[in-house]
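As you look at this complex, bear in mind that one protein chain is not there, while each of the others sits in place.
Per-chain numbering from 1; labels A, B and C assigned in written order.
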Amino acid sequence: MNWIRERANLLAAVAVGSALIVVIPAVAEIYVLFQLTLFLVFAILALSLAWVWGFGGILCFGQSVFFGLGGYTYAIAVINLGESTVPLVLGILLPAGLAGILGYFLFWQRISDVYLAVITLAVSLIFYYLTGASAGSDYRIGTALLGGYNGIPSVPPINVPGFPERVVVYGDLYVLTAIMLAAVYGGLRGLLATDFGRVVVAIRENEERAQLLGYDVRITKLAVFAIGGAVAGLSGVLFAAWGSYVSPNVFSMTFTAQIIVWVLVGGLGTLSGAVIGCVLVQAAMTWLGETKVADTNLVLGAAFVVLVLFARRGLIPGTRSLLAGLRSRVRSAL
Amino acid sequence: MTQAPLLETIALTKRFGGVTAIDRVDFRVDAGELRCLIGPNGAGKSTFFRCLTGQFRPTGGQVRLSGRDITGAATHAIARKGVSIKTQIPALFDGLSVAENVRLATRKAGNRMARTRKTEEILTITGLSSHASQMAGTLPHGQRQWLELGLVMAGSPALMLLDEPTAGMTRQEVARTAELVRSLAEDHTIIAVEHDLQFVQMVADAVTVFHQGQILAEGPADAVLADRRVREVYLGQPPASDRC
Amino acid sequence: MLTRRTFIEGAMAASAVPLVGLRSARASEPIAVGAIYDLSGPLQGFGDNQWRCAKLAIDQINEAGGLLGSQLEVKLYDAQSEMQFYNQFANQLALRDRVAVVQGGLTSSSREVIRPILHRLHTLYVYNTNYEGGVCDRNFFATGATPGIYVDLLLQAAADRWGKRVYVLAADYNYGQISAQWIRKAAQGLGGEVVGEEFFPLDVNQFGATISRIQAVEPDVVLNVFVGPAHEAFYGQWASAGMNQRIPMMSTTFGGTSEIVRMPPEVVNGIMVIGSYYESLDNAFNQAWLPDFRRRYGTDYGYLTDVPIKDWYGWTLWAEAVRQAGTVEREAVIEALETGIGVDGPGGPVSIDPTTHHCFMDTHLAEARDGEFRILQRYQGVAPTNPAAQCDLQARPDTNTMFTPDI
Partner (left out) sequence: MDHALVVGLHLLHAMASLALVCIGLAVIFGMLRVINFAHGEFLMVGGYAFVLAAGAGLNLWVAMLVVAPAVVGALGFLVERFIIRHLRGDIIATILATWGLSLFLIGLAATVLGYHQQGVAPPFGTIQIGSYSIGNYTFFVIAVAVLTIVALFAWLRWSRAGLLVRGAMQNPELAAALGADTRRLRSSTFVLGSALSGLAGAVLAPLAGVLPEIGATYVVKAFITVISGGATALTGTTLAAALFGFTSQAAAFLSRPVVGEVALLIVAIVLLRLLPTGITGRYFRKAL
């Protein structure tokens, strides 16, 4: 029974994955792909928080730090180097490294939930102010002007490694992003199935018991956090490449809260929920921006309140329990 | 000079603000012993345990394991040195299955195969094989106690600390637990905190009585339980076996 | 770098040009045009009136029979004050809606997000906001003023009235930084001096330290280049310390979001500003235009100054160019605009400078007085700044860059 269900889940994941990577780019128009690319970029970011918070139990209010750092690193490096391979790798490694340092700072002193949230939020805002204060020609790294609140415009796109002139844009960028999303999703799933993954979940479930069994909670959390940082960094790189710009807005409170909302809407403690929550919220915002039915804030705000009151645990867990309820009702009726 | 005891505390002290929970306790347990700690609520038994596992950082004094100072070491480091504890209220990974819970405790067993074997072995011993894929959070109380005992066993620890292993169990379950603990004592060193004096009599070689953060009496079970001061301390307390 | 850019542009041109280029304005079929404004989020205060002015221009065109016999059909997007939406919607306008022109955007970052996209996708872009200046791109036209002109005129007016020792308060923002450089240059030119200069992050709203520093320095005049709602807190704190009675205040940005009607007169009276449009202008065009605006939108819109009004000019200028070209095809419209085309409007006549793709326009010195701007002086046909003739799109039409003025 269980075995079948696991197989079914795997099959479903493969089906969704191949639809994303193969079918959609074949049928969708270029501007639709362009828009979907952003959703998928954000979905990767949502996955990073879903992993760090939903599985690692780390309430991080500064996931945008790693996203933004990834974007800035990529932008600065690619403007200087003119070839995107090294910048892409740097854009993943640097955020992971920062997450490592921050993690050492946080986890080696037992800092509890809300305090951790505040510290990560504060770090994010420090980045916001510092990048914001970089207007003017004095602030440059190599040939890249930081640009203050305006950010860095005209960031070159990703290219095929070794071929700076073969750029990955529009449809190609979509496919690349979809593959990355699938890889991150599959990678995190795979990681959760290993003994390391079990320890991660065990720590979330009962930190003290895990310690009493001899697991070093600090180093495990550090690893979780660094992996989350790397994934967020990747998302940031793709974001900068997608929009050809990056600005301090990515470090702002609004953006950082948005990531939390994606994860919560989908349901904390699931990976697929983060992806679905993110795509739904972003699609709703885009739709409101196009149709202007009503003030975006008004509609979205009301929707969140209603969602919480009627599907407390988020959409995916909510749907799951709804389905389970239906199934048992059907079964008992039979 | 004989070999160092497996566990030794020297003037171990723990204060919370103005309250002294553990007051200069000198305590030793030799390898292979099964020792029971008794004493009224608030005597400092659980705090003492928490100082041993590193969950509390002692205010003063020393904890030595096989002669090596482990005072103030991190909990996981002490656990890796072979100290394992069953806590008063079973601490489990509620969102994981019974089998996963046990598997997590088998980190010392070696490779994947060995861990799987060990997991199955423990599930059999604790009689939880049929619940292997059930979520630990959905187990009834008695089985939670057994599962946690299973976690402790799975690590093959040098020293087992059992904090009220029979709390909330039926008479029958207590007898089974006593049997299990006795069989474990054959190749483990065990310190158990217990209120149930019948259980203590069933299993213990020696008993240490805690009172107001200090050791009140220590010695063979029968002798200590017959001690007048010990009876006074317990006076007014209903026998633990009737408490639930 | 060069090879890469040419490649991208080549690739884009190959896919996009035929689609966009083939669009012809057959009669009866509406002409699609694109607008992106911030109609929600922190910039809504700007965006609402920008869109009102834009819509007024479009409606007036349509009511007068449309362009080349066709009605304009505007595709409006609300960017929600978020850069990512500018990116999304600019692509959508060019690739899906295939509009003849895109107008809109407010902040420099939004412009720098849109501009390269539309350049690549060969869709004309008109930007209608005052900004720091320097954009030089054949596909791009700007109706906004740049700070070089404004600060020159303001400091001259200050020198005539109060003196030449100026204290500068600016947003820590490209616009603020570049404005501050212009101010230094202008002060030097007048034989004056910048006696203090402070930059504020966009969300700072505590100015106590600054105000007491100004009190210690006692400048002849304070010139601010504030941006955004948090900085508005300054005026209340300035007045609360009694400074509005002591040291004159000038601003290149005050008024853009109806501050004049939102803030109590006793706080803002006397602030000297500069801009191409104020509701109190008494030219004949405005006498008819403003009532028309109010008839359509009521009186609940706040107060119009030159930021939203430029959107009216932008659309009207483009329409005029289309009429002259006889087509909405991009190349022909650019050429028509480059003839130095001009229109009359509520702020006076405005015409395109073919060299920079910026505008000649009338500029007015005004003073806040009891919920209204009192016009003090008019400067006719002020030319856009173009230091050292950096930008010359007639001589070098392939330029596509943003110059930082060498001040």
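Basically, contacts are C-beta pairs under 8 Å (C-beta built on N, C-alpha and C of every residue); 3 or more make two chains touch, one makes a residue touch a chain.
A quick note: this is a predicted structure, and the numbers were derived from the prediction, not measured.
Novice: Can you list the shown chains that the absent chain is in touch with?
Specialist: The chain that is not shown is in contact with A, C.
Novice: Looking at C:L68, C:L190, C:A233 or C:L376, which makes contact with the chain not pictured?
Specialist: Residue touching the absent chain, from the options given: C:A233.
Novice: Thinking of the whole complex, not just what is shown, which of C:D160, C:E266, C:D292 or C:D370 touches the missing chain?
Specialist: Of all options in C:D160, C:E266, C:D292 or C:D370, contact with the hidden chain holds for C:E266.
Novice: In the full complex, which of A:A12, A:I101 or A:I126 touches the chain missing from this view?
Specialist: Considering the complete complex, A:I126 is the one touching the chain left out.
Novice: Going by the touch rule given at the top, which residues of chain C touch the chain that is not shown?
Specialist: Chain C touches the chain not shown through residues 40-42, 44-45, 48, 172, 198-201, 203-206, 208-210, 212, 215-216, 218, 229-230, 232-233, 235-237, 239-243, 246, 257-258, 261-264, 266-267, 300-303.
Novice: Contacts of chain A with the missing chain: which residues?
Specialist: Answer for chain A: residues 105, 109-112, 114-115, 117-119, 121-123, 125-126, 129-130, 132-133, 253-254, 257, 260-261, 264-265, 268, 294-305, 307-309, 312 touch the chain left out.
In the analysis below, only the chains that are shown with their structure count from here on.
Novice: So that we know how the chains sit together, what is the shape of their touch graph: line, ring, star, complete or other?
Specialist: Drawn as a graph, the chains make an open path, so a line.
Novice: Return the chain whose centre of C-alpha atoms lies at maximal distance from the corresponding centre of chain B.
Specialist: The chain farthest from chain B, judged by C-alpha centres, is C.
Novice: Could you put a whole-Å number on the gap between the CA centroids of chain A and chain C?
Specialist: Distance between chain centres: 36 Å.
Novice: Which integer distance in Å separates the CA centroid of chain B from that of chain C?
Specialist: Taking the mean C-alpha position of each chain, the two centres sit 75 Å apart.
Novice: Residues of chain C that touch two or more other chains: which are they?
Specialist: none
Novice: Give me the residue numbers in chain B that touch at least two other chains, ranges are fine.
Specialist: Answer for chain B, listing residues that touch two or more other chains: there are none.
Novice: Give every residue of chain A touching chain B within the complex, in rising order.
Specialist: 2, 195, 198-199, 201-202, 204-206, 208-217
Novice: If you look only at chain C, which of its residues touch chain A in the complex?
Specialist: 1, 3-4, 7-8, 11, 15, 39-41, 76-80, 82-85, 87-89, 91-92, 95-96, 107-109, 112-113, 116-117, 172-174, 176-177, 199, 201-202, 404
Novice: Would you tell me which residues of chain A are touching chain C in their complex?
Specialist: Contact set of chain A toward chain C: 29-31, 34-35, 38, 82, 129, 132-133, 135-137, 147-151, 153-154, 156-157, 159, 164-165, 167, 169, 242-245, 247, 249, 285-286, 288-290, 292, 295-297.
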